[in-house]
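Heads up, one of the protein chains got dropped from this complex, but the rest are sitting where they should.
Showing chain A:
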Amino acid sequence: MRTMLKIENLTATVGDEDDAKTIINGLTLEVPKGEVHAIMGPNGAGKSTLSYVLTGRDGYEVTGGSATLNGDDILDMDPEERAAKGLFLSFQYPVEIPGVPVMTFVRAAMNAQRKTRGEDEISAPDFIKKSREVGKALKLDAEMLKRALNVGFSGGEKKRLEIYQMMMLEPNFLILDETDSGLDIDALKTVSDGVNAMRSPDRGMLVITHYQRLLDHIKPDKVHVLSKGRIVATGGPELALRLEKEGYEGILGEVA
């Protein structure tokens, strides 16, 4: 099966029943194995909502359509089941987890996923070895991995820790939500190198971003433009360059 993520005519609302707003409105998208797709769009287009709907956050209600990952309907699964199926979201704003050291957290996550999949837990020496390798690649200080996850870390450090978790957990489908926000040029390069190292014929990626800048570092196979909850334009990397030049208004004016 070549298609990994398949979204068909998806609609979703945000908020309480009384004042639920439709944010995703008939979205259709396919990401095949081995490809990296970018989703660009103006503020309020539904980019972050899409990432939360796909990962199963409370408060985001699917009202129609479907989404499958490797043929499995993911919309009925708990967030942790989706994670065990290999779905990983790199958060725009990584959350602080006080009192839980980075390595403890990632090991708990890894073993929980393995348990759900019916696999053995990773041994402590194997985990530490792997952590050391990944930490080195991301230029992470070993001391940092012993501190509470994201607590007191800079924006750039938090993003690098997202990539650390991604490389440790080796998910098969990645959603990167505004991974470039809050990064200086050097950090952007480190983070992009990490993501690029994850590219593989067996893995798909959805890169959500405002700006074309990130796509200089993570070259997408396709670019989609999201507006008012649906994909309104699809093209190659050149579409991102056009957006950068003409702005969303130019492109959206054309397709509207």
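Criterion: a residue touches a chain if its C-beta (ideal position, glycine included) is under 8 Å from a C-beta of that chain, and two chains touch if they have at least 3 such contacts; residues count from 1.
The rule we apply is simple: contacts and distances are computed from a predicted model.
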Checklist entry - Between "Glycosyltransferase family 2 protein", "Cytochrome C oxidase subunit IV family protein", "SufD family Fe-S cluster assembly protein" or "Two-component system, chemotaxis family, response regulator CheY", which matches the UniProt record of the unshown chain? => result "SufD family Fe-S cluster assembly protein"
Item to check | Contacting the left-out chain in the complete assembly, out of A:Pro98, A:Pro125 or A:Pro201 | outcome: A:Pro98
Next on the checklist: Can you tell me which of A:Gln165, A:Thr179, A:Ser192 or A:Gln212 touches the chain that was removed from the display?
Outcome noted: A:Gln165
Next on the checklist: For a quick check of understanding: of A:Ser48, A:Gln113 or A:Ser192, which residue touches the chain that isn't displayed?
Outcome noted: A:Gln113
Checklist outcome for this item: Interface residues of chain A toward the undisplayed chain are 55-58, 78-80, 82-84, 88-89, 91, 94-100, 105-106, 108-110, 112-113, 116, 148, 165, 169
